[in-house]
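A single protein chain has been omitted from the complex, and every remaining protein chain is retained in its original position.
Letters A and B mark the chains in the order given here, with residues in each chain numbered from 1 onward.
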Amino acid sequence: MEKPVTGTRKVFMTGNETVAWAALAAEADIMFGYPITPQNEIMHYWTRLGAKYERGFLQTEDEISAGFTVCGAIIAGKKAFTATAGPGNTLMQEPFSMAEAMRLPTVAIIQQRGGPSSGTVIYSQQEVTLTTYGGNGEGHRIVYSTASHQEIYDYTIKAFNTAWKYRFPTFVLGDGYQAKMREPLEIYDPAEKNIEMIKPSPMVGLPGQIGIEREPQHLCNIYSMEEELYDVVLQMQAEYERIIPELVEYECRECDDAEILVISHGVVSRSTDDAVMALRSQGIKAGAFRPITLRPFPTQKLREILRSGVKKMLVAESAYGQLVRLLQQEVYGETVPIETLLMPGVGIIDADIISKVKSLVE
Amino acid sequence: MSLVRVALAGEGGQGVQSVAEIMAEAAYHEGKQAIYIPNFGLEQRGGVSIAFLQVSDRRIGAPKFNKADVVVALSQRAMIRTHIYSGANTIFVYDSSFEVKEGDIPAQHKMTLDIPAVEKSKELNTRVFNVIVMGAILELTEMIPVEAARSALEKKLGYKFEKNPELREMNFQAIEIGRNLVRNKLKGGEKVCASLM
Partner (left out) sequence: MTQPAMPKTWYVPSKPHKFCPGCGHPLILKALGEAVDELGIQNQTVYGCDIGCSLLSWNFFAIDSTQTHHGRTTPVMVGMKRARPELICVGYMGDGGGYSIGSQHLVNSAIRNEKITLILANNTNYAMTGGQLAPTTLPGQKTETTPFGRDPQLTGNPTMGPEMISTITGDGAYVARGTVAKYRQLKGFIKKALQNQMEGNGFSFVEALSTCPTNWRTNAKQTWDWLEDKMGSFYPVGELKSPFRKED
């Protein structure tokens, strides 16, 4: 069977279309999904492109089903993924919780929209809390926050490998602007970049005669006694902590001698980069810190930077404090004061950050 | 080339998004950075359709912007709807056929420019009204070579041109008409967009 993406080529497409191509390149077998703006086009492209490469698709009756059908397909041994946003994300927390408990390598692309409830169909960064810690568990998940279409492509492919290697639910956290805008990127066959796609393996329907060649598989996500659960959760935590150094990703710009550190993620980090460049040219010692993995959070690196002369940090997000809370828990004990630029559901441009930083340094 | 920001707005069906997409594709094929994003909300139809286009040689920051370098309002309603994108450095463009009332022109603008695109489109074909407007934007901003825009138009509508070669001629003519409309309006023929460079 011919590969959907061969070699490397430049394209100009929307974020949603990019996701579909990346999932194809990552050898995803099947997508389950449900319509909700602004991620619908992922399904539109997947159903058309996927047909050529014998990839499966089902539009389920709702997001709860989309999440659970993904779990089922994975348990059966196929690479499955879904995509959602806003209220759909809240519904998917139930299946994502099961995936956390049962260590299922789910891959989900989240295109954030305004919240809470139906909010807007457009944009926000208000699903950080939900995507990082949304289930009824301890948030043993991996979350990549992308800032460009190139990253949407790169990290969607990476998400499949991360999920199947470490077996924690993995998320690509985008937003409505990224979903709907068009910008240039390069799509490629992962083999071109020496990326080997991990092959999936089943947890049920295994080969061999039960009782003779193998034991039956008994999977569960419930325990009779408190102590059993305690052991399970602690073991999950230990595994999670062990892999943090391998997973953590971040970007620092002009951090070395920064006096005011601007912290942002996702699409807002593009504006932060522009702002920091402009501020530096005006003699202000600004730096930009961008967590790429929100889970696990790049705590160690951030603490290092904060201890090296930063006088203030400014957290800029299109939410009311979700990134702030996330990093507060990670850098507890550091004495650098936290300032905020909080614009729930609204885009942040470089001018917004520049004027806020100036008001803080003067 | 530094960043050029264009906000294009009109009624659904006027081809606002098509033209913005063509210009974005043209810029991309010229090796420039480009971001194009439509406004999108709840309703499938109705409401003013707005396209946000940015072209630059460097990586572009946010996909939307507060103030545009050029705002083009293709309908009366779009004029008011786009006030928020017009700042002290914005060139505000609208059609000469509009009955401009008190308050239609945004308080903040560097310059206003009215072009008789509607009238010209009636002479040629009302279907290419948006392409005339595209020609005007290309002339005003010089952010993409006209040849690149023609190529992008060909890529997008090539299949229609194959069936009816007259359409190609008409569309390319529309671009030139749009460019001329801007040239005729600028005093002494100097490029207004020099300050954008």
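Please note the rule applied: a contact is a pair of C-beta atoms (placed from the backbone, for glycine too) under 8 Å apart; a residue touches a chain by one contact, two chains touch by 3 or more.
These numbers come from a predicted model, not from an experiment.
One of A:Val5, A:Val19, A:Met43 or A:Ile142 touches the chain omitted from the figure, and that residue is A:Met43. For the chain missing from the display, the contacting residue among A:Gly72, A:Pro87 or A:Gly321 is A:Pro87, taking the whole complex into account. Counting the whole complex, the residues of subunit B in touch with the unshown chain are 42-47. Think of the hidden chain as still there; on subunit A it touches residues 34-37, 40-41, 43-44, 47-48, 51, 57-59, 61-63, 87, 117-118.
Everything below uses one rule, namely that only the chains that are shown with their structure count from here on.
The geometric centre of subunit A is 36 Å away from that of subunit B, both derived from CA atoms.
Within the complex formed with subunit B, the residues of subunit A that make contact are 12, 37-38, 120-122, 148, 176-178, 180-184, 267-268, 270-271, 273-274, 347-351. Only residues 21, 24-25, 28-29, 33-38, 40-42, 59-66 of subunit B touch subunit A when the two sit together in their complex.
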